[in-house]
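Before I ask anything, here is the structure I am working with.
The complex appears here minus one protein chain, its other protein chains still in place.
Moving on, here comes chain A:
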Amino acid sequence: MRYLPHNETDRRAMLSAIGAKSIDDLFRDVPPAARLDALLDLPLHKSEMEVDRLFRDYARQNVPAAEHAFFVGCGAYRHHVPATVDHLIQRGEFLTAYTPYQPEIAQGTLQYLFEFQTQVANLLGCDVANASLYDGSTACGEAILMARRITRGRKRAILAGGLHSHYGDVAQTMTRFGDEDVVRLAPSPDDAQGDMDRLIAAIDDNTSCVVVQTPDMFGHLHDLGPIAEAAHAKGALLVAVVTEVVSLGAVRSPGEMGADIVVAEGQSIGNSLNFGGPYLGLFATRAKFVRQMPGRLVGETVDADGQRGFVLTLSTREQHIRREKATSNICTNSGLCSLAFTIHMTLLGEEGLRKLALLNHRQATRLKAALSGIKGVKVLNSQFFNEVSVRLDRPAAPVVEALAGRKILAGVPASRLYPDRDDLANILILATTETVSDGDIAALSDALADIMQAEL
């Protein structure tokens, strides 16, 4: 087998050095009842060529985004990732390293994580960021738990209706066995301001945090300033969620608008769609809360000769030191995805990011214009970044299926996320990144107009 260096001679030599008669000797602590003598009922080994072929077969049964006019977003976005990114992250010294426990031979990882933390903190408008969590949804759950620790005694987190439904579900799961009470406001895509008003009205003295996504799941942009003010007036924290980080090249950062903890899905920068994972949880907050943060942190220090270097630090928050008293149980995080993020961000730079964000926004304004004229289609957003929602005069899911047949992946029907809510059945959520051309938009609006012609 190509991954195993030993041949039978090696194995015999080693067994005899150990003084074992056979390999079975070494497994003698396994209870006899549990020893497998025969091979399991699975296929035998395959050559690299055969494996390659099998995976091409799997791949062929999928429709890659690049082959369609592609408008699917809703928490994961298709952007162009420069070839440089994928090349660099595959350098073996990065790819095959472990968590940097031995800093003298892991400065590569540690320095890029320090750069990453700085980029993330600056992008989100916060004092400090950690070295990543699993993804945006678990980062959101961790933020709620952290707010609970900071506002001791307060037990209620209030989730805006525009929070991505999966994030709300994950928050409920993660808090389920604590004494936290998670209140989820109903989604109201036709009334973005109403969502914020109801959120503010719901804050009380028992509220640990309010959780607001912007742009929200339906594409609406929210000014977090008034929400931060309302939350702070009641002693609660504002947790801001961003699922499309490219927006921050154009839109004021949540930190600047007053958020106390900002979490984001970082996939958009540097990482492919990957059918949902691996992704990259970004987590940032105020300096005064740093000891309550979950996850790894890299800090600057010096070596014995006084040279600058970087190490994992403040680990008394973490499971390997604090065990059951840790701020989180996380260990392995999203290392290589943060490398992809930091390389792509370095290629963009501030100017590139601004431009990229405006391109995304421009395409969304063009999409809105194109859809607005279609009979039976109502665009719901007045302020948005690269995603808009429309209310159709009929259920959205079959329309999406019909468009898929015409080589257009037209976005996410809200029913995919809220199957039980009849009031959302006609909502379709569409995203436009820089990868969406004007021709794609024209193809979509033509095809959609055609489908909407048909009588209900």
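Here is the rule we go by: a contact is a pair of C-beta atoms (placed from the backbone, for glycine too) under 8 Å apart; a residue touches a chain by one contact, two chains touch by 3 or more; residues count from 1.
FYI, contacts and distances are computed from a predicted model.
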item: Chain excluded from display, named as in UniProt, from "Spermidine/putrescine import ATP-binding protein PotA", "Xylose transport system permease protein XylH", "Cytochrome c-type protein" or "glycine dehydrogenase (aminomethyl-transferring)"; value: "glycine dehydrogenase (aminomethyl-transferring)"
item: Of A:G161, A:P187 or A:G249, the one touching the omitted chain in the full complex; value: A:G249
